[in-house]
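Here the complex is missing a single protein chain, while all its other protein chains stay put.
In order of appearance the chains are A and B, and numbering begins at 1 in each one.
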Amino acid sequence: MEGTILRTENLRVSFGDNLVVKGIDMEITGKQVTAFMGPSGCGKTTILRAINRLHELTPEAKVEGKIFLHSENINEMEAMTVRRRVGMVFQRPNPFPTMSIYENVISGFILNGVKLKTDEKNNIVEDALKKVALWEEVKDHLKKRSTSLSGGQQQRLCLARAVAMKPEVILLDEPTSALDPLSTAKIEDLLYELKGNYTLIIVTHNMQQAARISDKTAFFYLGELLEYDDTKKVFTNPKNEKTQNYITGRFG
Amino acid sequence: MTPYDIQGLKGRRIKDRIFAAMVWGLTFSCLAVVFIILFYIFKMGIGSLNWALFSQNPKPVGETGGGMLNAIVGSLIVVVLAAIIAIPLGISVGIYLAENRGRKLSDWVAIAVDVLQGIPSIVIGIVIYVWIVKPTGKFSAYSGSVALAIMMLPPIIKNTEETLVLIPVTLKEASLALGASYFRTTMKILLPAGIGGIFSGCIIGIARIAGEVAPLLFTAFGNPALTANIFKPVDTIPKVIFTYASSPYDDWHRIAWGGSLILVTFIIVLNAVIKIFENKWKVQF
Partner (left out) sequence: MEHLQAEMDALRREMLEMYKLVLSQVERAQTALIDNNLSVVQEIAYNEKLVNAKELQIDSRCETLLALFTPVAVDLRFILSALKININLERIGDIADNIARMVAHSKPGFDREFLEKINAKQAFAMSLDMYKSLLQAFEKEDTLLARDILIKDEAIDNITDESVSIAEEYTKSKPDSITQAIPVISIMKMVERIGDHLKNIAEEIIFYAEARVLKHSSPKQ
């Protein structure tokens, strides 16, 4: 078990005049899975994307407050450096369509202009694909287009792509919501294994998923953090009434 | 079934059939016109397709025979140079427009592109005459290329922008999330993903200018001799067609038809290339 690896201080995010994230203070523990859950529009994805500074793509977005990775302020670092240390997996699998499976895995290195020897590249690809349980399925087709894989395989490829960079934190934005139940189960098993070596933060609409795989769960509502505790406690005896209403399905 | 259904049904069926027949008929007539034109050009031009057409320069007035080697080379030079100027510029502007939607400046740029597209080609020719030909004191192939490049820009820019806009933003996000710079993301992910549409845009641009005469009248001007020097005036195929077709000589008419056939074939081949490569390079997201 590690200590705090990520910390936010009065994190606020607004889009134009609309304050979507209203001052969040929280600490994420290392080598664990932390789940962000809450109804639509509660700000959980917004917070996630603030961690790897993806809001810089949106001109109307303004991020205030502080986020610390270990003890460095993320907003004072070079954006590209942050993103190399914090990986992301998106809702819809998005492997690069013009690259092969092999190239996709090391795309992080290609896109950062890092030159590697063939041996090193092969090792990285094999290692990452084994970590996401994809190696056996694709080892004979590494040069094939990445889009020739099924949805579940593509998502695992995206996970391999993130893992290959050996990030300190991996952010997952509803990674299984576009997948069928079997693929979802495979990925959940993967995440459970990966947490031994990586810190994972997962935004999910699926409460049962949060319950199954996370160590800590954070419940957000209308931009505020209402409850943040061990998953076991949140799902057996939540402290906040709104949390209880949400997880028992009595919301709205 | 109530009486109401039966009444309406017959009328609707008849309307359907009339409409379908109308659509078929009009389409057919359009196609028929195209084929008739192509066929006529083919018929008139096939007679003059001989080795001389491609290898000889025009003979002086009065002599028979001769070809349009100078115009073929001239067209090639002018078009290739125009492409070299317009393609990087057009793609860059297309990228800018795709990435900066909603910004005031890009709105203005988009308007400018639309206006540019509507400017008559002869006006562009005159403008380049004033900007380049007059100050330098001579007609030249490169001034013609500049004029043609300006005409090529709108289709290249528009196609690039539209293609890039269709690429899901999640691809760009995925690249940036790996720590890639904006430049690398564009070059290694976005452009390759959009290569089909961008390539089409370039070919469409080329097809558009290959048959232009007006902008070259005051820039490349014309040259009966064969030259590869871009600082000298050159003849182009459409220019030669214009000159020869409006002459009183039968022999020149024959050459004009030959040139027309070459030009039309070139355009058809370009369009076929677009179709083939668009499918080959289609990227699934």
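Here is the rule we go by: a residue touches a chain if its C-beta (ideal position, glycine included) is under 8 Å from a C-beta of that chain, and two chains touch if they have at least 3 such contacts.
This structure is a prediction, so every number in the text was calculated from the model and none was measured.
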item: Sole residue of A:Y198, A:Y221 or A:F235 that reaches the chain not shown, by the stated touch rule; value: A:F235
item: Which residue of A:E60, A:E78, A:D189 or A:E241 touches the chain not shown here; value: A:D189
item: Of A:I28, A:A211 or A:L225, the residue in touch with the unshown chain; value: A:A211
item: Where the unshown chain meets subunit A, residue by residue; value: 185, 188-189, 192, 208, 211-213, 231-232, 235-236
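We adopt the following convention: only the chains that are shown with their structure count from here on.
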item: Separation of mean Cα positions, subunit B and subunit A [Å, integer]; value: 47
item: Residue numbers on subunit A that touch subunit B, as the complex places them; value: 52, 54, 57, 59, 80-84, 87-88, 90, 92, 94, 96-98, 107-108, 110-113, 147, 158, 161-162, 165
item: Of all residues in subunit B, those that touch subunit A in their complex; value: 102-103, 168-181, 184-185, 188-189, 192-193, 195, 283-285
